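Structure provided below as structure tokens; questions to follow.
With one protein chain withheld, the remaining protein chains of the complex are depicted in position.
Going in written order, the chains are labelled A, B and C, and every chain counts its residues from 1.
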Amino acid sequence: MATNRQLAQLVKQVRNKTVELCQPLLIEDYVIQGIDDVSPPKWHLAHTTWFFETFILLNQLKGYQAFDPLFQYLFNSYYQSLGNPYPRVRRGILSRPTVETVYQYRKYVDDYLISYIDYIPMQQLQTIEPIFMLGLHHEQQHQELLLMDIKYNFSLDPSFPIYHEKNKKSTAKASRPLELIHVEGGTIEIGHRGNNFCFDNELPRYQVIIKPYLFATRLVTNGEYAEFIESEGYQKPNVWLADGWDCIKKNGWEAPLYWKKIDGKWHEFTLNGLQELNLAAPVAHISYYEADAYARWRNLRLPLEVEWEHYATQHPTILRDGNFMEEGLFHPRVSTVTDQQLLGDLWEWTASPYTPYPGYKPMEGALGEYNGKFMSNQFVLRGGCCATPKSHIRPTYRNFFQPDKRWQFSGIRLAGDA
Amino acid sequence: MATNRQLAQLVKQVRNKTVELCQPLLIEDYVIQGIDDVSPPKWHLAHTTWFFETFILLNQLKGYQAFDPLFQYLFNSYYQSLGNPYPRVRRGILSRPTVETVYQYRKYVDDYLISYIDYIPMQQLQTIEPIFMLGLHHEQQHQELLLMDIKYNFSLDPSFPIYHEKNKKSTAKASRPLELIHVEGGTIEIGHRGNNFCFDNELPRYQVIIKPYLFATRLVTNGEYAEFIESEGYQKPNVWLADGWDCIKKNGWEAPLYWKKIDGKWHEFTLNGLQELNLAAPVAHISYYEADAYARWRNLRLPLEVEWEHYATQHPTILRDGNFMEEGLFHPRVSTVTDQQLLGDLWEWTASPYTPYPGYKPMEGALGEYNGKFMSNQFVLRGGCCATPKSHIRPTYRNFFQPDKRWQFSGIRLAGDA
Amino acid sequence: MATNRQLAQLVKQVRNKTVELCQPLLIEDYVIQGIDDVSPPKWHLAHTTWFFETFILLNQLKGYQAFDPLFQYLFNSYYQSLGNPYPRVRRGILSRPTVETVYQYRKYVDDYLISYIDYIPMQQLQTIEPIFMLGLHHEQQHQELLLMDIKYNFSLDPSFPIYHEKNKKSTAKASRPLELIHVEGGTIEIGHRGNNFCFDNELPRYQVIIKPYLFATRLVTNGEYAEFIESEGYQKPNVWLADGWDCIKKNGWEAPLYWKKIDGKWHEFTLNGLQELNLAAPVAHISYYEADAYARWRNLRLPLEVEWEHYATQHPTILRDGNFMEEGLFHPRVSTVTDQQLLGDLWEWTASPYTPYPGYKPMEGALGEYNGKFMSNQFVLRGGCCATPKSHIRPTYRNFFQPDKRWQFSGIRLAGDA
Partner (left out) sequence: MATNRQLAQLVKQVRNKTVELCQPLLIEDYVIQGIDDVSPPKWHLAHTTWFFETFILLNQLKGYQAFDPLFQYLFNSYYQSLGNPYPRVRRGILSRPTVETVYQYRKYVDDYLISYIDYIPMQQLQTIEPIFMLGLHHEQQHQELLLMDIKYNFSLDPSFPIYHEKNKKSTAKASRPLELIHVEGGTIEIGHRGNNFCFDNELPRYQVIIKPYLFATRLVTNGEYAEFIESEGYQKPNVWLADGWDCIKKNGWEAPLYWKKIDGKWHEFTLNGLQELNLAAPVAHISYYEADAYARWRNLRLPLEVEWEHYATQHPTILRDGNFMEEGLFHPRVSTVTDQQLLGDLWEWTASPYTPYPGYKPMEGALGEYNGKFMSNQFVLRGGCCATPKSHIRPTYRNFFQPDKRWQFSGIRLAGDA
């Protein structure tokens, strides 16, 4: 458990990081919402603040006065038990509060948080700390969302704005060869263990029987995915799920989200601007449907989430030095001989729908809406990505998206029956 | 294995049953399509025939000439590998082929099938019989779909047509009390066993660890569900999945599909016409979202499909005498002291998304599209219903629907953590 | 004014004609609704009957009992003052009442009408006759709608059903040359004159000043329109109204409604089946947007409705022998030296929005909804077509459709500033 001082330190550090990520933005960039799925950056700044204000200050700090009562409505994301939230799809049509006011809101709440932490008695800290930790991990999720959403918004702009000039050029032009490792099956344990923070959806730890399986030693590359496109994979219904086929036909998809063919050459929009496609780098921004179809086309499949977690926890040494947000690349790296890309680089689609673990209990009260209510029509992704804070990820971490979403940094890990 | 004579007998029997189910229809009833999900009855009659024509006659019978080449397009449901099918949503705007022509088509194909069976040599029968069996089970699925679709179409008609005058009145006004049976967990086996017919999605049989669980001794009744409505269950976001909440708000749902309040009293549209709601009978035509919300409101949950199958196979004696299509009620019955309603009455939503069993292999060729490609965004239902042919169902049978669908005969089985 | 006997005769004649037009239909053909705009043939049969039942029998005949009270709801087209009508877009999902019941409905109402006419006293006949006349002209409008709707429904069927085998082949392969007649302007009178039947929207007659204008001596032909297509007229935004451009791009239109290119050759779907396009025949089934764009491309324009009426009433001799419903062609004819195609063949789009004449008064009561409430967002068409009963049309007759509609038999008359 953290001391008051450590907690205060952590709060400052994480909260400041969010602000730091917004440094390259101009005021106008904070306002826009390119599609319903993304949120304006200023909304993220305010909503993460609202989270602390709502679940800590208003709940715990006697006499605390909300910065602006209207914000309880505007910056509630989806907590129906706190009242009908402002509609998500209309976040991009509000010019007020201004960016400046949102930063004042952050300062106001941060100041209260820090002084509040200061005087929490030891015994109370024990019950309050988990909510702080939840708020910080929540903030880290929105740090990644900020990068995802900025990337999406910028990609719609025909001037292709650059969020970040890459300083360390990733010049590797060849990835390690793709091997499929044979892993023995058996009765294994899955789920979070120990006292460190985890989300409710990683619990309770439980036993499961798995069969022997094959597991790829790296992510699928752009070059490999380009073969799928060239072999007319997007025109072959037999490798697609029925919903996937409908999805690509309805949306006219014929390549990953950010690929653009310019003068006959594939390019890719990145947070470093529009780049020529590096065939050795992992294919990114792929829907579940595309990941699944690609695997099927290779006569393989996506891993189950229990296989993924089993493999990852069996290989602790390869989990170090992943390509996370802190690297400042904001783009997946070419795999090297020592890097299996398990943590970092890209989230990896698993073949597992997002369901509760046996005996799952959501948190009490409004926080019970954090995770549990999304357990339908989504698939689990594992491993974090180049936009995920390093301290945020674990091998038991479960991310989830609808199978047609692809603005997250998602990639393909192949697996198979042994 | 069946003899040629037995097979011919079976084919006639099943094929005639489909025609028999259409006897109450007037010609106009065969043509309409009330919503995209349902198909006109004449389409079902033709499509099941197309299945035999395509996968048996055209494939196996040398020199066979299709009844009408256009039917290969019109009555292909979703087999993309056989060419782009006629759009599902436009089935109700075709007046031709007429009902009479469709019956001629059935006779033409049936005559060929019967004479073909006659002369299949023993050794060939072994490889052909499975396709016949698949065609017959496919036909049985469409028998149930016919009843579902006729019910839906008729429900839209303000004159509330009666498909079938109930002959044996189900007069029971009280159901057995609802008990929750405590069942031990452990390592169990799931999936089809033996040589009888099953679909590919019931295989391969595999081992799974389950925890102790609670399992209800009957389906939830209309009266119990009415309590949920009266307690404003449809206005309480905290018992709903996020997608479920969106679904009921978007569609304005405030009760099961066929409930209608007339002069302050709940009525229910049935294949026997509009009836006053029997509070003791099982609640029917419920979406997954509603079933899940109801269970959550009772502080329980829906069973996993492995729990359902485990419970059902542990209680073989209670599987007899279910309320199936052959009963001719086409409506669920009030549970009796000896009837746990496991098979028949209503399909029971499970909390399990529809996914492949470990090691699942779809069939070869176009038939590979039969089941596998639907394994996303759907939930498994178990147990069959009052519109399912008795010989069609098994405890290992996996039905599946999107969680917002409710025109199937679906109900609620409660379960819980022990 | 008609005698009772004459009126009874007329009622029988017109009502029977509607039934006669349905003779080629099979029962299934009566049920379908290909798009929202069209209605199932059985709906037309019932609605025209409802019109007489509602506005004559229920209003005038003491003690008359409605055939079925539900029909007051089902077959009310758009008379809001008679209660909320059954939704237009859902006419095609009702199998009941059956075709047989609808014919019984017609007989029931016709029998009452005929016996009622028999005993109307002379003085009452004067006030009742106009409503009978309105009912009969209404019935004639639906005769044309029946042909339009059957054509549209059949066109969606890949088997291209034939409504009517053409008996007299229209073999002409060349039309008269297109001349533009110079007509003097001045102060003219427009609108219906005399005691014969007309709709309220043709009144009151009024004075208007027109400028000299040019008026084409025949309709635009398929061949001439094909030149527009070949010159990439559908890709040239500058000849289109802004709404027209949006319309053709959104709908992907690149040719008139029923044109289909088969093996590089234009064909046209007609009530006589799919035919090779006769380049000399008038181009048909064209939206206002297409007609307007074509005229603009020719550096001409469409006529104003006052120009059309002025020209037509100046040329009474050319109004005879038009190609109407009675010809039984149900398709426009090639123009001949003596035929300027003013009445019959195709409705002619005018450049005039559908607005009331100065001093216009709608009918009293529910019948006031007949015409007046549609006076926005529509354009006037003049002249009748090959599906219009001959006794239904007059030079002052104003038809009207939204500018994006093209399932009516519409064509292009060119005009210009002199």
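The rule is short, and it goes like this: a residue touches a chain if its C-beta (ideal position, glycine included) is under 8 Å from a C-beta of that chain, and two chains touch if they have at least 3 such contacts.
Please read all numbers here as calculations on a predicted model, not as lab measurements.
Asker: Given the contact rule set out at the top, which of the displayed chains would the hidden chain touch in the full complex?
Answerer: Within the full complex, the chain not displayed touches A, C.
Asker: Using the document's definition of touch, tell me which of A:I93, A:A174 or A:V337 contacts the absent chain.
Answerer: Residue touching the chain left out of view: A:I93.
Asker: I'm checking contacts with the chain that's been left out. Which of C:E20, C:D118, C:E179 or C:D243 qualifies?
Answerer: C:D243
Asker: What chain A residues would touch the chain not displayed?
Answerer: 26-34, 70, 73-74, 86, 90, 92-99, 153, 156-159, 161
Asker: List every residue of chain C that touches the chain not included in the displayed model.
Answerer: Residues of chain C in contact with the hidden chain: 78, 80-81, 187, 206-211, 237-238, 240-245, 288-289, 351-353, 355, 358-359, 368-369, 373-377, 379, 403, 417.
The rule is short, and it goes like this: only the chains that are shown with their structure count from here on.
Asker: Counting hops between chains that touch, how far apart are chain A and chain C?
Answerer: Each step joins two touching chains, and the minimum needed here is 2.
Asker: Taking each chain's centre as the mean of its CA atoms, how far is chain A from chain C in angstrom?
Answerer: Measuring from centre to centre gives 59 Å for this pair.
Asker: Quick one: chain A and chain B, Cα centre-to-centre, how many Å?
Answerer: Here the centre of chain B sits 38 Å away from the centre of chain A.
Asker: Could you put a whole-Å number on the gap between the CA centroids of chain B and chain C?
Answerer: The mean C-alpha positions of chain B and chain C differ by 47 Å.
Asker: List, in ascending order, every residue of chain A touching at least 2 other chains.
Answerer: Answer for chain A, listing residues that touch two or more other chains: there are none.
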